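After the structure tokens below, expect a handful of questions from me.
Only one protein chain is missing from this complex, and each of the others stays in its spot.
By letter and in written order, the chains are A and B; residue numbering begins at 1 in each of them.
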Amino acid sequence: MDIFFQQVVSGLATGGIYGSVALALVMIYQATDVVNYAQGEMAMFSTYLAWTLMNAGVPYWGAFFGTLVISFVGGVLLERVVIRPVESKPILTIVIVCIGLLVILNSVAGWIYSYIQKPFPSPFPPRPIVLGTVVFGAHDLGAIGVTLVVLAFLYVFFRFTTLGLAMRAAAQNPASSRLCGIRVGWMLAIGWGLAAMVGAVAGMMVAPVVFLDPNMMAGILIYAFASATLGGFTSPGGAVLGGLIVGVIENLVGTYVRFIGTELKLTVALAVILIVLVLKPSGLFGRAAVHRV
Amino acid sequence: MAALLEARGLQAQYGWTKVLHGIDFTVEEGGITTILGANGAGKTTTLRAVCGMVRTAGEIRFAGQRIIGRATEDLVRLGIGHAPEGRGTFVNLTVEENLRLGAYARGRGGSVADDLERVYGYFPVLAQRKKQVGGTLSGGEQQMLAVGRALMLRPRLLLLDEPSLGLAPLVVREIFRIVRAINREERVSVLLVEQNAAVALGLADHAYLMETGRVVMSGPAAELRQNDAIRRAYLGY
Partner (left out) sequence: MTARAPVIVVAVALAAALALPLFVSNFRLFQFTQVAVYAIALLGLNILTGYNGQISLGHGAFYALGAYTTAIMIDQWSVPYPLTIVTAGILCLVVGFLFGIPALRLEGLYLALATFALALAIPQILKYFEHWTGGSQGIVLSKPNPPWGITLSPDQWLYYFTLAILVALFVLARNLLAGRTGRAIVAIRDNPIAAQAMGVNTALYKSLTFGVSAGYTGVAGALSAIVIAFVAPDAFNVFLSITFVTGIVIGGLASISGAIFGALFIQFVPNWAQDISKAAPWAIYGIFLIGFMYVMPFGIAGAIRRLAARAAHRGTAARA
């Protein structure tokens, strides 16, 4: 039973990371109908930036928040400079641009930082936390906490601020938003900035566990897809919840089902995707797309 | 009275297709002007041209300033409110959120709450439904929401695109009564585009008649109402 709780908590921790990346994917998807395939690489690159700051002597939390700011600006710039020229073009055109971005970020990271894995510090103490007979890693609990803080911030931002409202409007109905004086292009850019920030947090939370290397986020991106599919691509909250569920399932299946080794763990994510798509494509919380005839 | 909005030789096109072939019209400060015409005459395109939503050529002046070629978001900030074709409701946001967005361009006016009260005063049914999601409102209510949202801007000029479309006559009469009140009390000039000539001529001071992208007749609304040709073609008797 102890193992069960441990695996669940551990699963929630990784699930929070999947959910964060999934959230970033859903945020951009809701605004643009495009899945940003470069989301994982952006998060990876942000994490490398954090590493660079720390290596230069900046203390952890300074580097953490500094990276958030840089990532936000980076995301805004990426949207304004790289995505804007193809904003109104067919979806597949934008997808190819995202793939191009993915490939560039991955390659440049490998070129600057090499493909050798690097250790990445965690802000949480390495000693475990004992509750009764169950042992939890402090990092796991801390990661869950950080994820929740980020989510709370985003929720408050979108629900209760004017800018958040304007962003939601721009994502749902760009034409009407322009008639309200909303600069839709900049709303998209801020959306990318926020998504980049969320990705950066995810990257910095996962790097201590899997070690920092340019291909670190590839597997996580796939789990993020599974999470967003499960929760629903039209529901930010669903994406996060989906992430938590996928994280827990991954851990429990890995622990209790014998023949699923590390190789086939990815299959769990794929199975989730396929099962959800067969049973309910719009996910647990997603709204089925209503098409105007 | 000075002209608030003046168009000279206004042309507009979608892609390669030219829809407006050089039209002239004026909206007097404080007045209500209507543009009539059948489907495909180019009425909606005219409003879109004023708002910078289509490719244009020619000249448009708003309060003396040249506004042709400027972005929609900037024109809104000059005080042009537009209740578009199809209402343009934010269907997944609440009524109150829809209205608040109308005030977005005014920046930190601070008096958004006051403006909300004013709009609710004109459209009490919106006050009843303020927490309801926009998409669940009826056609008439969504039209009121569209006008209300444009009002939140405190516009100098209100563009109304076929407000009567798809609405029951009683509802149409109510909306037009409110538009007249807004014009009188708030000194908001109105440019109204309509297929329903009878109601439009009842409201407007001045009228233009459009056919396939050209203005074919213009004059005081009272005169056009008497005009035989118009009566037969557009009012049906």
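FYI, a contact is a pair of C-beta atoms (placed from the backbone, for glycine too) under 8 Å apart; a residue touches a chain by one contact, two chains touch by 3 or more.
Given the structure is predicted, the values throughout are model-derived calculations rather than measurements.
Asks: Specify the shown partners of the omitted chain in the complete complex.
Replies: A
Asks: If the hidden chain were put back, which of A:99, A:116 or A:257 would touch it?
Replies: Final answer for the missing-chain contact: A:99.
Asks: What does the interface between chain A and the hidden chain look like in terms of residue numbers?
Replies: Contact residues on chain A toward the absent chain are 29, 35, 82, 85-86, 89-93, 95-97, 99-104, 106-108, 110-111, 222, 225, 229, 233, 263-264, 266-267, 270, 273-274, 277-278, 281-282, 289, 291, 293.
In the analysis below, only the chains that are shown with their structure count from here on.
Asks: Where the centres are mean C-alpha positions, what is the separation of chain A from chain B, in Å?
Replies: That pair's centroid distance is 43 Å.
Asks: Using the touch definition up top, name the residues of chain B that touch chain A in the complex.
Replies: Contacts found on chain B: 51, 53, 71-73, 76-77, 81-82, 84, 88-93, 97, 100-102, 104-105, 149-150, 153.
Asks: So in the complex, which bits of chain A are touching chain B?
Replies: 162, 165-166, 168-169, 172-173, 175-184
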